[in-house]
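Apart from one protein chain that is not included, each protein chain of the complex appears where it belongs.
Think of it as A, B and C in the order they're written, each chain with its own count starting at 1.
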Amino acid sequence: MFRYIMRRILMLIPVLLGVTFIVFSLMYITPSDPAQMMLGANASPAAYKQMRADMGLDQPFIVQYARFLFGYKHPVFGYRGLLFGDLGRSYVSNRNVFELILSSFPNTLILATGALVLALVLAIPIGILSATKPYSAVDMIFTVFALLGASMPVFWIAMVLIYTFANNLRLFPAMANPHDFSSLVLPIITLSMYSMAIIMRMTRSSMLDVMQQDYIRTARVKGMDEKVVIFKHALRNALIPVVTVAGLQFGSLLGGAVLTEKIFSYPGLGSIMVDAIYQKDTPQILGSVCFVAMTFTIINLMVDVLYGFIDPRIKSVFSAKKKRR
Amino acid sequence: MGNNTLSRFMARQSKNITQFWRQFSRNKLAVASLFLVLIFALIAIFADFLYSYDFVTSNSLENALLKPGQTGTVYYHDKEITHTFILGSDNYGRDILGRLVHGARVSMIIGFATVAMAIAVGGLLGAIAGYKGGLFDTLIMRVTDIVLSIPTILMSIAIVAALGNSFFNLLIAISTSMIPGYIRIVRASIISIKDQEYVEAARCIGASDLRIVLRHILPNITSPVIVQSTLNVGSSILWASSLSFLGLGILPPKPEWGNMLSEAREFIQYAPHLLFAPGLAILLTVLAYNLIGDGLRDALDPKLKR
Amino acid sequence: MDKILEVKDLHVHYFSNRKTVRAINNLSLDMQRGRVLGLVGETGAGKTTLALSILNMIRAPQGKIISGSIRFDGKDILAMSKQELRELRGKDIAMIFQDPMTALNPVLTVGDQIAETIFKHEKVSKDEAWAKAEKMLETVGIPGARAKEYPHQFSGGMKQRVVIALSLACNPRLLLADEPTTALDVTIQAQVLDLMRHLIRTYNTSVLFITHSLGLVVENCDEVATMYAGEIVEYGTVEQVFGNPLHPYTRGLFGSLPDYSEGAARLRPIPGLMPDPTNLPRGCYFSPRCPHVMPLCEELHPTHTSMDGHLVKCHLYQENANVEQPI
Partner (left out) sequence: MSNNPSELPILQVRNLKKYFHVSKGTLHAVDDISFDIRQGKTLGMVGESGCGKSTTGRLLVRLHESDSGSIRYDGIEVTRASSKEMKVLRTKMQMIFQDPYSSINPRHTVASIIGEPLKIYKKVRNMQEYEEKVHQLMETVGLADRLYDAYPHELDGGRRQRIGIARALALEPQFIVCDEPVSALDVSIQAQILNLLMDLQDKLKLTYLFITHDLSVVKHISDDIVIMYLGQIVEQANTEELFRHPIHPYSQALSSAIPVPRLNARKERIILKSEVVSPIDPKPGCRFAPRCNYAKPECGEADPVLREVMPGRLVACHRAEMFV
């Protein structure tokens, strides 16, 4: 098991390198001029040229990329490089990128976790209920609800919630901050809507599929109570694809809370990334996107490990590998 | 006998279509959605006849924030006419229904163009990965993994930021996020079909690779691709409105549902109708495509045949 | 003799796509206590549906027992409450399914799956149930320590042994074995059948042995019933049916078997196909394929004729039980 996790972590490296390469290339072709940004509009051509040289912008693409990875020596603009845990400084605020990420990521984590927990707590029981009474009125209502949830634009949900609960009913504030729980209610609901819909549909279809399996028939033939059939025999099997979907959803919640964070003016990583993209703040964009990609891959890894606890067939693959070495 | 062959061919095709429609029409919601989408398509095609483009993009501040059903005086071709704002007007005094109608055209084009681009690129790459296997497969799938580990919305934002804010770049940004999906679907279908005995049988009767792909594999992967595409048209419309909302897609005064909502943000307290009309338009369109997709999935599933 | 199971005038339908599949049609069948009854027929004859009906396991809305009665030890199964049925299933009547690969829950240990049955039906503690589960595994030739393993750690033949252990765990009075060896390789099939024969004898269980193989019937059964299009067309002791098959369908089955027609260069198969269960013929269901078809057969559905307990549902024998046998 441990070896498997280590191997997966090693496999992360090429993926992350690929991510940095793609994002770096995108930033490279972005029509922006950091030197101009640093100097302001009225700088002399000589000063401008000097600034470009100082920042290493006059070098060819591949050299710039290598410097991003391995660092760059310069009294002002130098940094140790991504591989040594240094992402440089923001062109805009001149703050250390990594520190900025670390200060905003927990805020996003709170939001995403809240949204996922809410989605799971509601979606899984509803999915099970729907699956045990397929095509009944209850099932139809929830199916339509799930489809609505998957079809509504996030920003629209947010605006409707703000209009109703903040502006009119004045139950919750329209702006969110991580220190006030009541201010998190609306963004969490907003963010969980889509995931809830997806997880609900997945739970329903997976549960329906499992209920058709021969081993469910075996359990019934043995005279097991329907409760035991559903919760002991069916649910654990049905949860396997649900876990995958929930993991993917959590990953995209962490990286994709952009719109929600913007609308609720929430100081999360998503807001920072969007601002950085607007401002063409290359180090900030590169750093944040790499960070998010890494988080995403680590969550996928955790999901795979979680599988082992639900599905013994996968666990034995782990241990079989261990035995062979 | 040739004539006979043709008529038999036609009969066969119509039999297939009838059978498909019988399956599909059992899902009433999907049929209703199809109807809705057709109406939206007609509106999009004839948008210029319903409202002139100039009219829905020009300001007339004296008519700002009219409530639905109110009338106002507008200047049109230097003439003063009284106009009823059926769904009210926005903060620049522009007719909301008119902007919705023209927005439908933008959404429709974005939906279909992005999906077409994604199918072309993703389908080809997926087909190569699935059929050729080996190094091609590894390479394509690794890159797909990498792209998938960047959150799609950030990827889209970064592409628009890098390439510049234009309609075509928006299309690229959205379709890029859908390409990995097609690669996976096409690859998975091809790999599963490659294992079928009828492909071996085709090889055994001397069919070439090209013939196997065209005659045996391709027709069998159209169903999952069609289903995925229908669902994707919906999500593409959703994406486009999100990017426009962030100011990265279609920018005002061009009418687009997402940017209408973005502009409405500050005024929802005074004019909630700004919020509901475009939101419902997006919701209904996306919902309709999702329902059609579900309906197609059931109707095209060979397991449910007969 | 003492009857353990009496099925009378059973009708079971499935509903799909606005069509009604008539899976079981006016079926009557008796089983004697402590005997093994072979139920032979081809795919789609309704063999598995009959077994599930005996457990009252036909589930709405897809399927429904339309009419008829099933009495097990004198009690009407179709009139039982859900609670009574749950107590009956697994304890009094157990079932073995065809495919051992899918019959066991992949996420539960085999010990757990056996022990939960024992725990449910017998007044024992969890530990005692587990101990008994291990003992059952040993009875079918699997070390008790393997109870902690999951189904995927067993081979196909071993899985079927687990399923057998599971079904016999509460010492049922009636065992429904639905093609228990069809999915297994020949030599493994021999092992499993050997084991089953031994256990059935030890526990004195009555068995409904569902199979499509006449060879397995003659080796394992006391009585045999031939099923065609949802009804029993012939019933008798193995000696009666194999010594003197009466129904043209049963004869057709024998003629289709390579090993029966040894020496003969050609097989003598039944022409045509099984009728569409959504659209059964008006008269005898076998009449479209029957080599001895008479005008009467296409009009009137035959009823059972008995000759010393050898039952046959065919017009050829209807008039006179001693009619000369057609060849």
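Just so we're on the same page, a contact is a pair of C-beta atoms (placed from the backbone, for glycine too) under 8 Å apart; a residue touches a chain by one contact, two chains touch by 3 or more.
Being a predicted model, the structure only gives us computed values, none of them experimental.
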Request  = Using the whole complex, pick out the displayed chains that touch the missing one.
outcome  = B, C
Query = Which of these, B:R26, B:R203 or B:R265, touches the one chain of the complex that we don't see?
reply = B:R203
Ask   = Of C:E84, C:D127 or C:D194, which one is in contact with the hidden chain?
value = C:D194
Query = Among C:P151, C:P172 or C:G252, which residue is in contact with the omitted chain in the full complex?
reply = C:G252
Request  = List the residues of subunit C that touch the chain left out of this view.
outcome  = 42-43, 155-158, 185-191, 194, 212-219, 238-239, 242-243, 252-261, 265-271, 273
Remark   = Per the touch rule stated above, subunit B touches the missing chain via residues 1-2, 5, 8, 11-12, 196-198, 200-208, 211, 215-216, 219-220, 302, 305-306
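Quick note on the criterion: only the chains that are shown with their structure count from here on.
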Ask   = Taking each chain's centre as the mean of its Cα atoms, which chain lies farthest from subunit B?
value = C
Message = Suppose each chain is reduced to the average of its Cα coordinates; what separation in Å results between subunit B and subunit C?
response = 53
Message = With touch defined as at the start, can you tell me which subunit A residues reach subunit C in the complex?
response = 213-215, 217-225, 228, 232-233, 236-237, 310-313, 316
Ask   = Which of the residues in subunit A come into contact with subunit B in the complex?
value = 14-15, 18-19, 22-23, 26-27, 29-31, 147-148, 150-156, 159-160, 162-163, 167, 251-252, 254-256, 258-259, 262-263, 273-274, 277-278, 280, 285, 289, 292-293, 296-297
Remark   = Within their complex, subunit C touches subunit A through residues 55, 57, 85-91, 94-95, 97, 99, 102-109, 116-117, 120-121, 150, 152-153, 163, 166
